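One protein chain omitted, others in place.
So that you can tell them apart, the chains are marked A, B and C in the order they are listed, and the count of residues begins at 1 in each.
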């Protein structure tokens, strides 16, 4: 931490879900942040610690009614709700980190197609993936925090697309991404009950790439006309935290593993939370951390297998949000995250 | 069951592992089988029910020393051990079902390359996948039972390769296959402990296709010169039973979903254990059953996603073995399995 | 099975819950039963196999409107609903097995106190615990199936209270009983979600013995004035199936372990599903079976520790119901249950 740093006040809107709770846990550890208010209208009046006894915090949930007294606002709301609140917070000169999908897609028509609502083309928030946009984030006041699946896939692919190795061209990417069940939120659904999910595993939304445009946008290619074929199957498996993504990548021309590892190592040289692993990473290696692990291997046919692992609630949500906040406010990027 | 059927005596060599125990459970329910002896030299002298109290059976494990008094022998041994026992059992005129990999690969050089030992080219056992080789199995006396990963992948692909739809050609197949932890056997390993695997998931043998030649052989193509590109990543997830395989298939030319479903439905019209599902199957839909579920969907880019689910210990091992036995001995194919 | 047995038709009212589904699984295996209709008004029109793909059954859920065409009716309904249906079924001369609590307590005032509704004092169903009331069940046409907690506790204590060892008197019993989460039913509740229950354990209804009167009644003592002190704490742990009960029993005078084991062995000599174990039983030893395992040990202070294990959906519900049916209809007690 920068010793001269002032203490900033922070509030969380949508603080009763799993991402909101993870934010409270991290912000409590942060020496430069004072948590001011927790908003969650469905839980208004209850203590935070009633819902999350393992995270001691004596705040009471309130209903958000336009308050602007904090320095920075985190929004951890269902998709669509941030669109209504962000303009007011921007107008009040607040710093903002939105964890929803509302501002992830820059193109208004893509947003409408994939999220199903209109949004004003004026409000563009900086896409908050520090490993790709650190300089822009440092200069920003409002951030759209990436999605969890997108984070695990973009970080696995970015060096291939943005790393600048001569002659490297990707023909196709096949992704199988397995999420922990907390990714479905704190919800009462029969199909997410312990009795249904213990011993179980299921794919969902097969053939419907809602995450594709976000990934393409970050990689610098077009979702409607991407430069490569992209297929993704999301699944859930019986663990609470984590996303484990297997990316099968076909390259247009051969490359050596040494050159590819060098490409990745160079691309992430300044990224404190991306670890290029020697062996095969596992979900437990990153659970409850802000790391994104990357493992690389060749298949016999010369195609590349990239495996990435993150904690969906940390690097895939609250941790990346705090990492973005650190950059915006001038803290060391890793404060409260190691 | 054929009413005139005599009762056959059956023994299991390697009866103390998970596949062996599953065999006992199924054979106990079979009206035409009497279990005669259980062999497991590391557990010799112990009662079966000491190891598996949920499967009541009062037999005591013995050491196998060449006994040939039963009509049929199941071998559920580690790879390499069946090679020593099968010749003697064949010479004694016994019926045999071998659950190991020892006789799966017909080509001696492929076997040596992938399993690392020599075997006599004379002894060829019939590959026991009823959905592809029912007629041959009915006429056989010795069966090599398929591997669990191979079963889940072959049954997902066979209609595309052997189903005879005009113009259908597969360019590439990318497989992610997730196994339950029982697939690693009944073993004492730190990395398979509850403390390590709860909340965890890991890939292994990335880039090393030990299952490829078995799959290629069954599909009628060559492992060294397959007609399509094939990539497979095996994983384990925190559940005990099941294999969930996601097959991303790129076709050389477009096809309609209706025609592909018709192809699959026709191919499996007489297969009582393969279910072409309307929605997306799940591991719990097949756990503790002999079913192989198949779900089909198109991706936006026109490629096909095939998801299959089996129980690795049932359809992937003991259940398929009993299914093969039923065919060999003239029982209804589903006896003791529904 | 009695070879001359006719085939009986059976219907299940409340067939969409976990106990109902378990009943279908068991009845399908029964050689003397033909499943006729499945009633579940919230799921009417859906196929059974849509909800339970692992249990192949092509029946469609219907709404129950007073049908009486089957020989035997199983009621697996929420507490209170059987009270409305049983009189009509009795009047129609049907055989009945009710899995709810509606007819478990014989005393009308106890029922009102613990279940909170009135019931007619005329309709008394036979309490269906075969190990204690086999002769009465054989002669009955209508059975009230015991509760799952009560089953695991009564079977652990009955030899002490009803076994007739001279001088044996129980001063107090402290019970901790841990149920699998399926005991809470197939329901959509946040507190039963995988994300909340994985890695978790909780007691509930502490200090509120709703199961006490059923246990006292079966043991032949009074709930309001029992002959011994009785304390029970129910809990749930992160597994799907099972009840594991630890009974700390203080005896009024010393007894030898040999004499107590002899008492238990004698009491259960004719009970095919109660196993007096030598070592300590585990939940996995009885999961998916109709067994009730009993382990016995002394504490240093001379008090007795009895541990029992059952599968709450089998011996604690559907399995015991089929066991009762077998006795009522004249089948072998174990038919479809081993």
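Here is the rule we use: a residue touches a chain if its C-beta (ideal position, glycine included) is under 8 Å from a C-beta of that chain, and two chains touch if they have at least 3 such contacts.
Please read these numbers as outputs of a predicted model, since none were measured by experiment.
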From C:9, C:190, C:233 or C:334, the answer for touching the chain not displayed is C:233
Touch as defined at the start, partner being the missing chain; which of B:127, B:239 or B:268 qualifies?
B:239
The one of C:241, C:275 or C:315 in touch with the missing chain is C:241
In the full complex, which of C:92, C:108, C:252 or C:280 touches the chain missing from this view?
C:280
Can you list, in ascending order, the chain C residues touching the missing chain?
172, 174, 176, 178, 180, 196, 198-204, 206-209, 212, 229-231, 233, 235, 237-242, 244, 246, 248, 250, 280-284, 287, 295, 297-301, 303, 305, 307
Could you list which residues of chain A touch the chain missing from the display?
53-54, 56, 198-199, 277, 281-282, 284-289, 291, 293, 338
So which bits of chain B touch the chain we can't see?
18, 181-182, 184, 186-190, 192-199, 238-240
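The rule is short, and it goes like this: only the chains that are shown with their structure count from here on.
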Tell me the rotation angle, 0 to 180 degrees, that brings the C-alpha atoms of chain A onto chain C, to the nearest 5.
180
Centroid distance [mean C-alpha coordinates] between chain C and chain A, Å:
48
Distance from the mean Cα position of chain B to that of chain A, given in whole angstrom
39
What residues in chain B touch two or more of the other chains?
198-199, 281-282, 284, 287
